[in-house]
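Only one protein chain is missing; all other protein chains are in place.
Each chain gets a letter, A and B, in the order it is written, and its residues are counted from 1.
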Amino acid sequence: MFKGIVLTIIAVWFTLIVNAQTASTGMEEETNIYEKIFDAPLHLSGEQQMTFTALYQQKPILVALIFTRCSGICSPFLLELKDNLQQTDDKSFNILVISFDPRDNLEDMNNMAQKFGLENDPQWIFAVTDSIEQLNQSIGFYPIWDNETGQFDHDALLVGVNIEGYITKKLIGIRKKHDLDLLISSVNNVFSPTYRLPNKNSLFSCFNYDPKTGKNTPGLGLLFIALPAVLTVLMLVSISYFVRNKSQRMDRPYSE
Amino acid sequence: MESIKLRKITSVWILAVFVLFIVSIVLGILMRLNQGEIIKQNSVTFYTNMTTHGLTMIGIWFVAGMAAINYLMERYVKTSYTANMIALVLTVIGVLMFWATTFIGKFHAGWTFLYPLPFKVMWATWATPLFLVSLTVLGLGWLIWSISLMTQILRKYSISQAFAWQHFKKNPSVETPPFILISMITLVGVIACLLAAVVLIVLFFAEFFSNGSFVNDALLMKNLTYFFGHTIANEMLYLGLAVIYELFSEVSGTPKWKTTWYVAVAWNCTLIFILTAFFHHLYMDFVQPEGFQIIGQLASYLASLPAAGVTVFSVLIAVYRTKIKWSLTNLLFFIGVAGWVIGGLGAVIDATISNNVVLHNTLWVPAHFHTYNAMGNVLFSIAFFYWFSTQFTENNIKSEKLTMATLTILLIGGIGFLLAFYVGGADSVPRRYSTYPAEFTSAAPLAVIGAIFATIYLIAILIFFFNISKRCLKVLSSPS
Partner (left out) sequence: MQQSSILLLFLALAVIGVIVFTYVYLSSKKVEQSEQGMANPQKKRFWFLLILFVILGIFASVTIPKSPYFLFAKETPAKTIHVASMQFAFFLSEHAIDPENLSGESIELPANELVEFRVTSLDVNHGFAIYDESNRLITQTQAMPGYVNRLRYKFTEPGTYNIFCLEYCGMAHQIMRSSFIVK
């Protein structure tokens, strides 16, 4: 029973940590999956015009929805995204940063690109569109205008779009690198037959899926599966050591 | 050789197993009759019976195997009467507690009590903790017994001798008797799966006492459940095989079987395959990594090689064109090996992932495990019971005809009862349904057929019971 108590203490401690880290709801991320994104005409920096279709046919895209006058989540969200992507150095996709605020024009977007030092990075595309409503609708993104603050009340949203224009995965909120890797593998059409619900704690999970390699790495829970076998071997060796040493000391055969 | 005390306790085990077996068969027949709409039980009663039937059957055939190897092991090493007695007492207490949870508390989470079902209380609130305690009591008793037997083997044989590693080379200096080798391999597996049960129960209790602050991972719990559940169901059969290796030649009047290099290799491989084959219970859980699924299929396939190539083949060689003193004991061994092979075929088919998609949790599953239990392991144990009971009393089965008639009844009952399961499984009928939805037109008639043939099987078991229990009672009442 002592073992049980110790395990419980460890377990409770772990749970508290894990619960503190997971904040996402999960449910909203499941909307509009495998639906086509709206083919909005885009105004890109350098006076370029392009349709969404033309863009995703080149490479899969991660769409980040922001507005430049945001005093809240947009800047930290982009910064985190930039940091995480710099670590991966994966060029298999483009990132489209698009404004959902009708007040934003191309100049605002160019300024923003400069602020983050991304104006010369070919992987990052900053754009505005005249079809904000339809685009939001196709993604399932609903920012609410707040007159008092003069701001949009909205989630930080990152949407994965594969080269066929289907939404493969959505991430809401500022997320860990692991989740971003899952999004990247989804736009590249890597199928994993399962995923974990984000709002459940992952204490003692047996495996952790690594989207970059497409493999599962052992989790803490796997120890518990191996534990009985390991204990058995230890027990076998120690019993054998104990009884055989004793029999030598007593110098008397046991077969009688 | 063996003491009178051991003789008596073995008799007690045999009587207890028989009585519980008959009760469990009756529960099983009631379940099939309910599915066949001949009788009407509410679903709670059905699932309560199902839970009782499952865990009682697992328990009794495990202890039957253990009692048999304990008795025979006395030929090689001194075994502990105390451990045997502790196991008996704890088993009785554990079973009584468990029956209280099902029959009084209406606990019906199934004998596999798959997490988190025991926590979704649909029965008396005390039943879940008492169920976990009853498992702890049973597990503790069996663990003490297995460790004690393993310790006694290790007193005489070193680890490498106990696993017959010296037989990998030519002309080994010491011979490890096959009975010791198989007992050792099986005991190690038994201890591992009982320890898995310990971990499982600790995790259950951790959640139970944490008031919701600690929640288990469902995948981990399912893996542990089948590490325990699958492995113990499998190991109890191997206990029966140890008895065959010891007794088959003896009762047949042929030379005693010896450990050879391939017997040693086969059984050492078996230990590894048997501890990894349980992954095949999680094929339909896509959350389990594919690598583990494939290990599950390969281990399940490979486990059949040493079994078929060494044990089954040896039994066939031992009989083929050889003059044998046939008695009920070796006939039951022989039929049991055939039942084991056929159940194994059903198991290998189901352990194929692409077949499992259409067989998982259909009646195919109870079909195959009832084959190698009801027509395999049970016969191994009854063969031992019969052999044991005739050691101390005169063999007064006067007519060979009665023996043959009983065996015929057993075979007819067993085959009919199992075929109803297999056909149902191939017809996609789900397992563990108290009554069937109207779509499954064949399910109810098959259940009735199953119940009828199971009753025929029960008749044969009753004949064995009267025959054997009479002599066991004589052993008990003899002066010590």
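In this text, a residue touches a chain if its C-beta (ideal position, glycine included) is under 8 Å from a C-beta of that chain, and two chains touch if they have at least 3 such contacts.
Note that this is a predicted model, so its numbers are computed, not measured.
Enquirer: Please identify which residue in B:231, B:293, B:403 or B:467 touches the non-displayed chain.
Expert: Only one of B:231, B:293, B:403 or B:467 touches the chain omitted from view, namely B:293.
Enquirer: Tell me which of B:4, B:305, B:405 or B:459 is the one touching the absent chain.
Expert: B:305
Enquirer: Using the document's contact rule, name the residues of chain A that touch the chain not shown here.
Expert: Residues touching the hidden chain, for chain A, are 27-31, 33-34, 162, 164, 166, 168, 189, 191-197, 200.
Enquirer: When the complex is taken as a whole, what residues of chain B touch the one chain not shown?
Expert: Considering the whole complex, chain B reaches the absent chain at 43-44, 47, 108-110, 112, 114-117, 120, 122, 217-219, 222, 262, 283-287, 290, 293-294, 297-298, 301-302, 304-305, 308-310, 313, 316-317, 319-324, 326, 334-335, 337-338, 341-342, 345-346, 348-349, 352-355, 357-362, 422-423, 426-428, 430-437, 439-441.
In this text, only the chains that are shown with their structure count from here on.
Enquirer: Within their complex, state which residues of chain B touch chain A.
Expert: Touch residues, chain B against chain A: 77-78, 147, 150-151, 154-156, 158-159, 188, 191-193, 195-196, 198-199, 202-203, 205-206, 209-210, 213-217, 219-220, 223-224, 227, 275, 286-291.
Enquirer: Inside the complex, what are the residues of chain A that reach chain B?
Expert: Contact set of chain A toward chain B: 3-4, 7-8, 11-12, 15-16, 193-194, 196, 200-207, 215-216, 221, 224-225, 227-229, 231-232, 235-237, 239-240, 243-244, 247, 254-256.
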